[in-house]
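Yeah, one chain of the complex is gone here, protein chain that is, but the others are all in their spots.
Labels run A and B following the written order; every chain starts at residue 1.
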Amino acid sequence: MSIDFQELTAEDVSRHFGRRKALSRISFQTRTGSILGLLGPNGAGKSTMIAVLATLMRPSGGAIHYGTYTSPAAGSALRSRIGILGHDLFLYPELTARENLAFFAGLYGARDANGAADAALARAGLADRAHDPISSFSRGMRQRVALERSLIHGPRLVLLDEPFTGLDDASTAALVARLRGLRDEGAIVVLATHDLDLAEGLLDEALFLRDGRMVDAVARPGALRSTYRSIMGRSS
Amino acid sequence: MPKWFMPLAGLTAVMFAAAPFIIARADYESTMGLVQKIFYYHMPSASMFLLSAVVCGIASARFLFRGSPRQDRVAYAAAELAVLFGAITLVTGPLWARKAWGVWWTWDVRLTSSLMGWMVAWAYLLVRKYGGPGSDKLAAGLALFGMANAPFVYISVNYWRTIHPKTSVVPTLPADMGTALWFSFVSFLLLFTLLLRLRVHLEEQRAKLDTLYLAMDE
Partner (left out) sequence: MRIAWLVLKKDLTVEVRSLEIAYTTLFFAISCVLFFAFALVKEGKAPEDGAAGILWIAIAFAGTLALGRTFERERQSETLRALLMAPADRPAIYVGKLLGIIALLIAAEIVLVPLVAFLFQAPLLSHPFWLAAVLISGTIGFAAVGTLFSAMLVRARSRDVLLPVLLYPITVPVIIAGVRATAELLQPDVELALVRFWVMLLLALDVVFVTLALWTFEPLMTD
């Protein structure tokens, strides 16, 4: 069974851990072919929101609608349309780049896992390092492999949690180009970051989070840094 | 607290106050004398221990598969009561055994199985206390495995010491002691119900407090 969706809607999503409120009644909507940014300081709830969108965590209140589907009902078929890149990269350091990609391709049901892995390596520009273990890669190269891993099944929804951490200029530019490419192909990209300079010009929409609450939502954001400062400066 | 709580508490208090007299009036057992009367505490405690364990297991299953937070509270309360009644059983048992069999402990099937069950109940509490986030589900899983395990523990311990199963060491009761025993049993059952309700109530209050706290700055 394969499913697909064109919009992503968060409806009054809350999540708490005991007495700590990580997310508080967040609502937004976004469509295919757009890049949504989750911006905010550390501890604002960006990573939690990503986890909820990825169906790794169930919201304590509210719901996420993937088109007409919701997470518990759609089950594992929904997961095949979601790709996630956390800042922990999800790669096995002892395996080679090719083995990592082939494993995840197989896990996601690709018929030709090795072929998919080779294609992904070519896209990342790392075909020559295919048989080297991940532990020998630099942070930027690992990031590239991890990105390909998260995209290997052609997901509709791409979630990225702080993807620019530790990247040099060249890698950053490559990542930005890749994300723009994804957007043009019709993916829904949700990007959590606290790096405002990078986000500028890349985002189609921006959500500002603070202490788990949505402080503001801006379409077509420009001059992010000053917007950010003015929004965050308003006392709650 | 539900309406039946206070009247039931009153009744239980009266029964426990009356119990020593009823027990004293029951016949003296011929060989063991006074010490045998520990049995009136031991057997009901053991039954309540078993009941608590079963309640915990069922509530854990319902919590895991339906996600009902109330069942989680019941499971936690039942586990605590299992440790409590298990402790009473494992203390009163050896006290009786010393007189009856001359030893404090023997690797008898019931004793050993009870001890293992008690350890699982303890493990449940340790997980709830020190497990961090998600420990409610963890503990529920443990309770389920503990319950599924019980028959295997019994069978394996039974055949552990000898190939041939021993006949039960718990003496069959002459009818005249029956009244006292039933009285004790009912008292303990009422006590179990009260304690369970009270403990679940405590957890409910805690949960309500959490909700209020969370709703505070909405």
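In this text, a residue touches a chain if its C-beta (ideal position, glycine included) is under 8 Å from a C-beta of that chain, and two chains touch if they have at least 3 such contacts.
Nothing here was measured: the structure is a model prediction, and the numbers come from that model.
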Checked against the full complex, the residue among A:5, A:66 or A:104 that touches the missing chain is A:104
Of the residues A:88, A:169, A:184 or A:197, which one touches the chain left out of the display?
A:88
Which residues does chain B use to touch the chain missing from this display?
64-65, 116, 119-120, 123, 126-127, 130-135, 137-138, 140-142, 144-146, 148-149, 152-153, 155-157, 159-160, 163
Which chain A residues touch the hidden chain?
51, 54-58, 76-80, 82, 84, 86, 88-95, 99, 103-104, 106-109, 133, 149
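We adopt the following convention: only the chains that are shown with their structure count from here on.
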Inter-centroid spacing, chain B versus chain A (mean Cα positions, whole Å)
50
Contact footprint of chain B on chain A as seen in their complex
16-19, 21, 24-25
Note which residues of chain B are touching chain A in the complex, please.
133, 210, 213-214, 218
